[in-house]
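This report concerns only the one structure given below.
All protein chains but one are shown in place.
Now for chain A:
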Amino acid sequence: MTLLSVSDLSKTFQTASGPVHAVRDVSFAVDRGECLAVVGESGSGKTTLANMILGILRPSAGTIAFDGAALPARRGPIQRRAIQFVQQNPLSSLNPKRSIGASIRLGLDTYGIGARAARWARVEDTLEEVGLPREMRRRSPAALSGGQRQRVGIARALACEPELVVLDEPTSALDVLVQARVLRLLNDLRARKNLTYVFITHDLAVVRNVADRVAVFRSGELVEIGDTPKIFSAPEHPYTRSLIGAVPVVDDAELQLRNRLAEGT
């Protein structure tokens, strides 16, 4: 069942040196419970696409339909609540002067989720869901590590009880071990809550771990979309092939060593 459908979506920015087509005639659909990875190099229009889905940018042309209804230019709280956002940079995504709990609670207050008196408890429940201690709600972001902050970012999105989560490179600012844990958390949450993800990334290793389908972008155009195994084994478009060709390959010996080490821990 289709949750999000994007049709003929375009975004043109007017600049001093003429119009720039950040996104051009893009159409695709995402099913409920699915994770669609959007890949492409920087400048390929991934973030512009995400911003249009989130309602931060207005499309120049085309429509975005959510749950069967086209989203209006000015969204109401019900529509906003259904689509939440996890940002790339966990350092700037949390207000340094506000507690973790206050940041997570903002959505609850804005959408009027739950009784006022029960909201702090809800915030703490959400912290637990992302694997953080309940007491952390009183802490300041400065006291947290990058991985913990990214979990708080996920908790902030989750607290709003969204249907779709747009993840803009949620792991690219984290180191490898933390990255793996955050990806596992995201996979668990999606399965448990039947969430739908639009997962923007340039990291194909991440794609293989989380995505059901992959959409490949290049200079604002959707060059190829298909199931993850198919894209990796039999890419059709030459650009997709070159992207996959650029992934560093792990040979058998290295793989065995890694497995041995993993068993040891």
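The rule we apply is simple: a residue touches a chain if its C-beta (ideal position, glycine included) is under 8 Å from a C-beta of that chain, and two chains touch if they have at least 3 such contacts; residues count from 1.
Note that contacts and distances are computed from a predicted model.
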Per UniProt record, name of the chain withheld from view ["Glutamyl-tRNA(Gln) amidotransferase subunit A", "Carbon-monoxide dehydrogenase large subunit", "ABC transporter permease subunit" or "Ligase-associated DNA damage response endonuclease PdeM"]: "ABC transporter permease subunit"
Among A:S10, A:S103 or A:T171, residue touching the chain not depicted: A:S103
Touch with the omitted chain, as defined above, among A:H21, A:R75 or A:H202: A:R75
Of A:S60, A:N89 or A:S219, the residue in touch with the unshown chain: A:N89
Contacting the left-out chain in the complete assembly, out of A:C160, A:V182, A:V223 or A:L243: A:C160
Residue ranges of chain A at the interface with the undisplayed chain: 54-56, 75, 77, 80, 84-85, 87, 89, 91-98, 103, 106-107, 110-111, 153, 156, 160
